[in-house]
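A single protein chain has been omitted; all remaining protein chains appear in their positions.
Letters A, B and C name the chains as they come in the text, with residue numbers starting at 1 for each one.
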Amino acid sequence: MSKFIAKRILSVVPVLLVVSIVIFSLVHLVPGDPAAAMLGDLATEQDIAALRTRMGLDQPLARQYFIWVGNLLRGDFGVSVVNNETVASMIISHIKPTISLAIYSLCIAACIAVPLGMIAAKNKGSAADHAVTAVSLAGISLPSFLLGLFLMLLFGVKLRLFPVSGYKGLEEGLGAHLKSLTLPAIALGFMNAALMMRMTRASMLEVLGSDYIKMARAKGVREFSLMAKHALKNTLVTLITVFGQSIIQALSGAAVVESMFAIPGLGQLMVNSIGRRDYYVIQTIVLLIAVFNVLVNMVVDILYGCVDPRVRVN
Amino acid sequence: MAEKILEVENLCTQFKTERGLLKAIDGVSFEVYRGEMLGIVGESGCGKSVTSQSVLRLYNEKNLAVYSGQVRLEDQNLFELSQKEMQKIRGARISMVFQDALSSLNPVFTVGNQIMEALMIHQNISKKEARDKAVEMLRLVGIPDPEGRFYQYPFELSGGMRQRVMIAVALACGPEILIADEPTTALDVTIQAQIMDLIVEMNRKLNMGVMLITHDLAVVAETCHRVLVMYLGQIVEEGLVEDIFDRPLHPYTKGLMASIPRLDSQKGEKLHQIKGTVPVLGKIPEGCRFAPRCPYAGAECRTKTPELKKINESQKVRCHLADTLSAPCA
Amino acid sequence: MREGAIPIGLSYVSDGPDEMEQLRKSLEKEQRRIQIRRFTKNRGSVFGLAVVTVMVMLAVLAPLICRYDPLALDTVNRLKGSSAEHWFGTDSMGRDVFARVLYGARISLTVGFLVGITTGFLGVLIGLYATTNKVADNILMRICDGLKAIPSTLLAITLMTVLGADIKNVIISLVVVSVPGMARLARGQAMVVKEQTYIESMKCLGAGKTRILWKHIAPNIISPVIVQVTFVFASSIITEAALSFLGAGVPAPAPSWGNILNEGKGVIYTAWWLVLYPGAFTALTVLGLNLLGDGIRDFIDPMSN
Partner (left out) sequence: MKKIYLKIAVLSMAATMALTGCGGNSASSPESPAASAQAGDPAGGTYKETLHIAVTQQSPSLDLHKNSTLIARQMCDGTVWEKLVTLNANAEAVPELCENYEFSDDSKTLSFKLRTGVKFHDGSEMTADDVVASMNRWIEGFSSAGSMVGDARFEKVDDTTVRIVGNAPLILLPAMIAGSAQPAAITTAAACANEDDNGFMKDYIGTGPYKFLEWKQDQYVKLERFDDYVSYGTEGEAMDGWAGYKGAPTKYLEYDIVPDQATGTAGIEAGQYDCIFGVSDDDYPRLEANGELTTARSQSGSIALIFNHKEGIAAEQYFRTAVNTAIDCDEILTAYAGGGYELGSCYMDAGQPFWNTDAGSEHYNQKDPEKAKQILADNGYAGQPFRILVANLNGMDKMAIAMKSELEAIGIPVELNVVDWATLIDYRKDPSVFDMYITSFAEVPVPSLKLYFGANYPGWSDDPKLAELFGKMTGAVTLEEAKASWEELQAYSWEYLPIICPGHYMGMFAWDKDLEGVNMYSGGPKFYNAGIKE
């Protein structure tokens, strides 16, 4: 197992290399630069040019890349153009809302989707099944920003059940925290829920149609135990994959939802940073998400091994 | 004759499909006696597997299958039981062995666990007893090092081993009837023989009735006492092995027998073939179901459905021409 | 489906080779008939096909259906609700929303379609050639992994900022974002097919590499690719809308569903129709494509579900 993990960790290196080169070149190919953004709307060209030189942006690109990577390896992520804050502290202050939002939306998704998907599969062709299928199709077809707008209009303005925007940190109380995140979490989680429901149903159907379920039934296993023991454990592999995908999706896809609901998370930081050409912040966030991506996939693979003995050997 | 333990009477199984109800088996009746081996043969799609699974009511009755007729296990009609009562029959009194052990054993549980499960469901015994018994079963079906194998997963075993494990699962609770649905099809020839030997041995040792479903006539000839020949959801001929192999009455049975390659046949001689193919279930011909492919079929055969008639003490046949064709053919 | 599938197979006793061939053909025909029936019996996929067809028709026939030029300004009549003249109302520059939504369908569907097709082609190309050379395979797959590790919306936004707002660039960005997934799929499938005996036998017969790749492997991996293409089509429509929603998609004044929505976002409280109609069209089209994709998958591979 440790060999497997070590191998996986090592395989992160080429991925990160590719990601860092791609994102560095992209970011530096984008027209405009942070110097102009730092000086504001009415700054003169002279002032901008002077700042650019000061920031080392007139150096050759390759040199800038190696400087950046060198600093990264030393644990120095650089400094943001906003208020001269270090990228590390900026990310730390922005990652909390994103994590909260991701966990919240995943909880909503998983708690609803998995049982519903199983019920639908168990009662294939029933009204419940059709309802679940319809909801999951709607979810897959409804972009989060549309759903977000709708939720905001309905629950925030018309019914006033939830605040339309404005993030409340955990330090302001769990209730307020969750309340401020409910609408965005639904907007973000609905598509994941739909996907999970669909996958749960599909893989459950596949499992239920399998020979070993027939065999289990033939040896007299009770229906509940059939679902809860035989079927669920075999469905877990699919569920773990979908769950892993959803975590990545929730973290990386939060940009639109976060800026819509004014949640100061990583996604919003990223979109804002693109606007102000905050090179180091953009690059670090993308790298961070890439690392996270790889880590989640690794954890998923390890969990596979726990669930399915066949994977353990390979 | 030995004690009759299972009696199937006028069993019909219909499937709910996109095109409405589809009759997969139509009025099948037979008995199984204690200690006997009953072979059920026929082409793929003739309904032999459906028959065996209908006996255990394995098809989902909510949205897939509609059963009618009777399946009596010692005067108890299985079709009248609740699902709960049915669960007590399955695996305990009637067990089943499937064709593909790799897909039929749950991949995520150890083989020992799967045998124990059957034991713990039906017998009120402790985990430890169940474990010991499971190891015992593994030994019984001829698995070397049963203690070690106990903790292995199905994918870690060879095909023959897996099949033995499945037989162990099926026999764990000492059933009165074992249904073996093409138990050797997926195996190598040498392993096939070993598994068949095992089934025959178990049949003798445990004195249970075995329903052997297969399309391998050679296996039937070697192991079974009686044979049912099925065609398109009906039994077309029933009889002792000797009867069927030596004096087949139904033209279809004759065709089957003629198509067995024989050592004494001439090299280069073409094997016998039955003309045409099995029709789709939805398009069952009128009259005798075999008529379109039957070389002897006359006018009556195409309009009137024949009954399964008793020809002699042990043999029944479903053919209008049974009497005229009773002379042995080529 | 699997539970209901009733085994219909070849008899082990059968006819001669000619008849075998005939039989195979008739069986294939029967199979096709069953597939088509399965497709048409599935109300979802028929609905999907209908929605997509209607959308395409609306897009193609937009100039005949619309009374207004989608670009014609009429600032006096800005942000007017539905009326006999303007079925879907007008936007903040007085343009007819009905016309903009229909013409928007042209752009959104074109973007989605071209992204789907291009992604499919490039994915197969990369996937196939990745199987021919271990080094190339490693490099290509690492690049794919790298690109996949970057969140697609963010990657697309950045690409758009680099390339500049232009429909062509929207397509390029979305293709870059979706090709890695497709390439991985194609490669995986190709790897499986490659190991199969008939490919081995083709090699023994001395068939050229390119010939084997395109004539023998490609057709065998095309089914899952086609299914995936419909899903890329659908997701591209969503991503395009998201890009435009964030102001980095199809540039004004050309209408796309995303940039109509982007405009509507600012006035959602006064002019909800600017969000509702393009939103509904987007959701409906994506729904249609998803259903169609499911239908196609069942059609090609009934065992998949």
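Methods note: a contact is a pair of C-beta atoms (placed from the backbone, for glycine too) under 8 Å apart; a residue touches a chain by one contact, two chains touch by 3 or more.
From a predicted model like this one, the values you see are computed outputs, not experimental measurements.
Peer 1: Omitted chain: which shown chains does it touch?
Peer 2: Counting the whole assembly, the omitted chain is in touch with A, C.
Peer 1: Touching the absent chain in the whole complex: find that residue among C:Gln31, C:Thr53, C:Thr75 or C:Gln196.
Peer 2: C:Thr75
Peer 1: Which of C:Ala165, C:Leu213 or C:Leu276 sits in contact with the chain that's absent?
Peer 2: That would be C:Ala165, which touches the missing chain.
Peer 1: In the full complex, which of A:Met152, A:Val294 or A:Val307 touches the chain missing from this view?
Peer 2: Checking the options A:Met152, A:Val294 or A:Val307, the one contacting the hidden chain is A:Met152.
Peer 1: In the complete complex, which positions of chain C touch the hidden chain?
Peer 2: 71-73, 75, 78-79, 92-93, 161, 164-165, 247-248, 251-253, 265-271
Peer 1: Extract the touching residues of chain A with respect to the undisplayed chain.
Peer 2: Its contact residues with the unshown chain are 30-33, 36-48, 51, 54-55, 79-85, 90, 93-94, 149, 152-153, 156-157, 160, 163-167, 259-262, 264, 268-269, 272, 275-277.
We take it that only the chains that are shown with their structure count from here on.
Peer 1: Find the chain most remote from chain C, comparing centres computed as mean CA coordinates.
Peer 2: Chain B.
Peer 1: In terms of CA centres, which chain lies closest to the overall middle?
Peer 2: Centroid comparison flags C as closest.
Peer 1: I'd like the Å distance between the centres of chain A and chain C, where a centre is the mean of that chain's Cα atoms.
Peer 2: 23
Peer 1: When the C-alpha atoms of chain B and chain C are each averaged to a single point, how far apart are the two points in Å?
Peer 2: 47
Peer 1: Taking the mean of the C-alpha atoms as each chain's centre, how many Å separate chain A from chain B?
Peer 2: 53
Peer 1: Give the residues of chain A touching no fewer than two other chains, as numbers and ranges.
Peer 2: none
Peer 1: Would you give the residues of chain C that are in contact with at least 2 other chains, written as numbers and ranges?
Peer 2: Answer for chain C, listing residues that touch two or more other chains: 3.
Peer 1: Taking the complex as given, what residues does chain B use to touch chain A?
Peer 2: 53, 56, 58, 62-63, 83, 87-92, 95-96, 98, 100, 103-109, 117-118, 121-122, 153, 155-156, 166, 169-170
Peer 1: In their complex, what parts of chain C are in touch with chain A?
Peer 2: So the residues of chain C in touch with chain A come to 2-3, 44, 142-143, 145-155, 157-159, 161-162, 234, 238, 241-242, 245-246, 261, 265, 268-269, 272, 275, 279, 282-284, 286-287, 290-291, 305.
Peer 1: Which positions of chain A touch chain C when the two form their complex?
Peer 2: Residues of chain A touching chain C: 14-19, 22-23, 26-27, 29-31, 133, 137-138, 140-143, 145-146, 149, 153, 157, 202, 205-206, 209, 252-253, 255-256, 259, 270-271, 274, 282, 286, 289-290, 293-294.
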